[in-house]
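Here it is, the structure, as structure tokens.
Note that one protein chain of the assembly has been removed; the remaining protein chains are unaltered in position.
The first chain written gets the first letter, and so on, giving A and B; residue counts start at 1 in each chain.
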Amino acid sequence: MEKIELREPISANQTNDLAVNQVAETHHHKDEVGAKIGMWLFLFTELLLFGGLFLLYMAYRLQYTNDFIIAGQELNLVMGTVNTIILLTSSLTMALSIAAIQRGKKNLSILFLISTILFALAFLVIKYFEWTEKFHHGIAPNAPELLSKPNGEIIFFGMYYSMTGLHALHVVIGLIVLSFMLFFLLRNRINENDYIKLENSGLYWHLVDLIWIFLFPLFYLIH
Amino acid sequence: MEQGQKPHLITYGTYVLVWLSLISLTLLTVTISGVDYGRIALFIALVIAFVKSVLVVSYFMHIKFDEAIFKFFILVALVTLASIFILTSTDIFFR
Partner (left out) sequence: MNSNFAMMNNYLTYKSKPGILSWLLSTDHKRIGLLYLVSMVVFFWVAVTLGFLMKLEMLTPGKTIVDAQTYNTLFTLHGMIMIFLFIIPGIPAVFGNFFLPIQIGAHDVAFPRLNLLSWYLYIIGGLFAIVSLFLQGGPIDTGWTFYVPYSIRTTTNVILPLLGAFILGFSSILTGINFITTVHRLRAPGMTFFRMPLFVWALYATAWIQVVATPVVGITIVMVIVERVFHVGIFDPALGGDPILFQHLFWIYSHPAVYIMILPAMGVVSEIIPTFARRTIFGYKVIAFSSLSIALIGYFVWAHHMFTSGMSDTSRMVFSLLTFLVAVPSGVKVFNWVATLYKGSIELRAPLIYVMMFIFLFSIGGLTGLVLGSLSTDIHVTDTYFVVAHFHYVMFGGTAIILFAGLHYWFPKMFGKMYNEKVAIWATPLIFIGFNMLYFTMFILGYLGMPRRYWSYLPEYQTLHIISTVGSWILVAGLVLMFGNLIHALLKGKPAETNPWGGVTLEWTVPSPPPVENFEKIPVVENGPYDFSTINGETNGKN
């Protein structure tokens, strides 16, 4: 019994295809599910990246429960809540932008994408004011004011700056990616028939939102 | 789509509804954070955050309508994450 069928005589047609295909360096077909699998796997790495920090947070919150509560009072709940709403809304406009291009409504898609970018900027601006305000009060890593506090509070702010900082970095990266997507949309390289790039960027953007959904209660809602 | 498989289209309205629920949950969690639930406050806050993330993953990230393989993948990632937490807890909770 023979099992593996290959090396069939090659028809002229196939030979031609091979030649035209410029060998090796070309994609054969666009595999959208494959692209999405790749993206999700990447998202898992992001999840585990933040997971390490959440793990540290768990350990230190257990160790310094009271200090965490005291230090948590110093964060600005209003700014945190507004930022949460902004980020959630940006996720909505992102999803809507994809929904629009799926239906072939390019202009609507562009409009939604631009609003997503604007919301992302707003998030960063608010974050900036939040951080600088803390800095003015001497609550900055290694500042004498902070170092005079109990260890638990130093760790709380250490975690706060590390986690929101890493998150903000992801917002910035998302901003850059989304700007590229806007460019592709304008150039019609993302269109009704081929929008996997936009979808994958959307997935990334939602992940940034997801992380924030957990950061928010852990830092701003401690009582 | 060229493969002839139509993607499942989620309506604009569904997205807006999901968004409204997310906002309400946010406001809810902020409001009740003022109430002193003692030790379970953190638990409640995390449950609300979890519900929110399920909404985002299911609808915004349209996992609800994607192939089963994606759900399986997410399960793998979450189980991994959970095991790291549980096993590290055997140290930090018993030190």
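The working rule: a contact is a pair of C-beta atoms (placed from the backbone, for glycine too) under 8 Å apart; a residue touches a chain by one contact, two chains touch by 3 or more.
These figures come from a predicted structure and were not determined experimentally.
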Practice prompt. Touching the absent chain in the whole complex: find that residue among A:Ile86, A:Ala100 or A:Ile154.
Written response: A:Ile154
Worksheet item: What is the set of chain A residues that contact the non-displayed chain in the whole complex?
Response: 1-8, 10, 14-16, 18-19, 21-25, 27-28, 31, 33-34, 37-38, 41-42, 44-53, 55-56, 59-60, 63-64, 141-142, 147, 150-152, 154-155, 157-159, 161-162, 166
Worksheet item: Going by the touch rule given at the top, which residues of chain B touch the chain that is not shown?
Response: 69, 76-77, 80, 83-84, 87-88, 90-95
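In the analysis below, only the chains that are shown with their structure count from here on.
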Worksheet entry | Interface residues, chain B side, partner chain A - complex | 1-3, 7, 9-12, 15-16, 18-19, 22-23, 26-27, 29-30, 33-34, 36, 41-42, 45-46, 48-49, 52-53, 56-57, 59-61, 66-67, 69-70, 73-74, 76-77, 80-81, 84-85, 88-89, 92-93
Worksheet item: What part of chain A is in contact with chain B in the complex they form?
Response: 30, 32-33, 36-37, 40-41, 44, 47-48, 51, 54-55, 58-59, 62-63, 77, 81, 84-85, 88-89, 91-92, 94-96, 99, 102-103, 193, 202-203, 206, 209-210, 213-214, 216-218, 221-223
